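In this view, the complex is presented without one of its protein chains, the others remaining in place.
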Amino acid sequence: MRARVTLTTDFGTRDPYVAQLKGVLYARGPDDLEVVDLTHEIEAQNVREAALFLRTAWPQFPPGTIHLVVVDPGVGSARRAVAVEAAGQRMLAPDNGVLSWLLDAVAGEAQAIEIDPARLGVATLSSTFHGRDLFAPAAARLAHGAALETLGARVTGLMRLPQPQAQRGPRGWQGEIIHVDRFGNLITNLSRAELAEALQRNQQAIIRLGNGAPLPLVRWYAEAPAGIAVVLIGSSELLEIAVRDASAQALTGARVGDKVSLESA
Amino acid sequence: MRARVTLTTDFGTRDPYVAQLKGVLYARGPDDLEVVDLTHEIEAQNVREAALFLRTAWPQFPPGTIHLVVVDPGVGSARRAVAVEAAGQRMLAPDNGVLSWLLDAVAGEAQAIEIDPARLGVATLSSTFHGRDLFAPAAARLAHGAALETLGARVTGLMRLPQPQAQRGPRGWQGEIIHVDRFGNLITNLSRAELAEALQRNQQAIIRLGNGAPLPLVRWYAEAPAGIAVVLIGSSELLEIAVRDASAQALTGARVGDKVSLESA
Partner (left out) sequence: MRARVTLTTDFGTRDPYVAQLKGVLYARGPDDLEVVDLTHEIEAQNVREAALFLRTAWPQFPPGTIHLVVVDPGVGSARRAVAVEAAGQRMLAPDNGVLSWLLDAVAGEAQAIEIDPARLGVATLSSTFHGRDLFAPAAARLAHGAALETLGARVTGLMRLPQPQAQRGPRGWQGEIIHVDRFGNLITNLSRAELAEALQRNQQAIIRLGNGAPLPLVRWYAEAPAGIAVVLIGSSELLEIAVRDASAQALTGARVGDKVSLESA
């Protein structure tokens, strides 16, 4: 199979950091390597944003894919550099929780190793750019077909960030906004399952942003009346608050962390 | 020939939507598939901007290229999902006019089919992300060498947006600004042909932005005096208003839709 390494970083592309990663991967990887940009626009050092990004994107990729993740505020500190294998895909990342929501979604245990610089022939690491000096050489090694264990020794207890969970209350669920996308859609952590439960108890569900008025539930954007915030089931099976052809974020002023409630009527 | 699928979206890259498209394409496409980013920075839901982008970019690509276009404000509504073949290239897009200016430039009739989810084994479509759930699987199928007709039945009458046309007047042409680029250049819908006609009638052409002073005509940016808005023939054979080493948009405050006149002196 053709070797593919994807990149998920908070580097932006105005600086030469992404280009350096690509140079190392092409210089050290197999001749047919393809490097695939997933994003370089993770907010600087926002490990949670990257964790949600990976949780959403990763299931679409085929077994054999190698994912290189560099959102690394603790670079140079004692945080471990790890490589993880799950469902036939491999992820190289700092052990700072960035993989945790992805791993929550994996059935069974994932294998993990701590990347050992000596195994890669890296004598001295830069203090600030392990993406270039450690993770990219490790990814290139895997792209040549090497087994995970050639990079270092098994480790367990990867850092896991808690996922913001919807809470069950007396009359339904209390959730929150976990992401605001480019269109201004407000993605919540309430899913189709909670909605189905509410609709089973009663034929109507009342969904509110904070203490606001109940939001109409629609099936798709185009069904929404203009200028009104509505709720629909988004592409990740999560409830999202949207405004047709406009930004729900701009209309409501809502932010990540704001509460959203779902109750049976 | 190697399979290539290009992407033109309004998704930005901070959200995981582009990554999801790539995952589906690599998971379902042939092993040697290459996915090529054209842009993810179309203004959110701006079908006209995407139509102009495609009109300009498309002629450069070789036959066999597959273009996946997801600028889709009507997702989930009754708008059709289509695949079109023209001049040996294939385009997958919502039938919302995004292909119309590209198709205006094709000699002869383009073939079009409506993508049938059942032909792709898609039982239930998400309400909000047909790019991932319908268009990308269809593109992957074509990338394996399938004929257009395997995706659905022939359709005609694709939605066509009117192109803003320059109007002939008593003393010349009235056009407008159709795009402002990153450099602040103001691209008009007046072309080399209208300019040639005006120069044939008289040896000088008077070009004005709105009711402004006549703008000097130069051959290239470097020929322009500093700090002055000038006119030249841009890379798409259209007249554009530019300021050397600076932004004509910032200097003039002009916007898409503002009038530009071309008269024989």
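Which chain is which? They are A and B, in the order written, and residues in each are numbered from 1.
Everything below uses one rule, namely that contacts are C-beta pairs under 8 Å (C-beta built on N, C-alpha and C of every residue); 3 or more make two chains touch, one makes a residue touch a chain.
Predicted model only: the values in this text are computed from it and were never measured.
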{"item": "Hidden-chain contact residue, picked from the options A:V5, A:A57 or A:V75", "value": "A:V75"}
{"item": "Sole residue of A:V35, A:L68, A:V84 or A:A166 that reaches the chain not shown, by the stated touch rule", "value": "A:V35"}
{"item": "Touch with the omitted chain, as defined above, among B:L232, B:A248 or B:L262", "value": "B:L232"}
{"item": "Residue touching the undisplayed chain, where the options are A:T13, A:Q167 or A:Q204", "value": "A:T13"}
{"item": "Touching the absent chain when the full complex is considered, from A:T128, A:Q167 or A:N202", "value": "A:T128"}
{"item": "In subunit B, positions touching the absent partner", "value": "1-2, 4, 6, 8, 34, 36-43, 52-54, 56-62, 65, 179, 181-183, 219-223, 232-235, 240, 245"}
{"item": "Positions on subunit A contacted by the hidden chain, ascending", "value": "10-20, 22-24, 26-27, 31-32, 34-35, 37, 44-45, 73-77, 79, 126-129, 132-133"}
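As a working rule, only the chains that are shown with their structure count from here on.
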{"item": "Distance from subunit B to subunit A - Cα centre to Cα centre, in angstrom", "value": "31"}
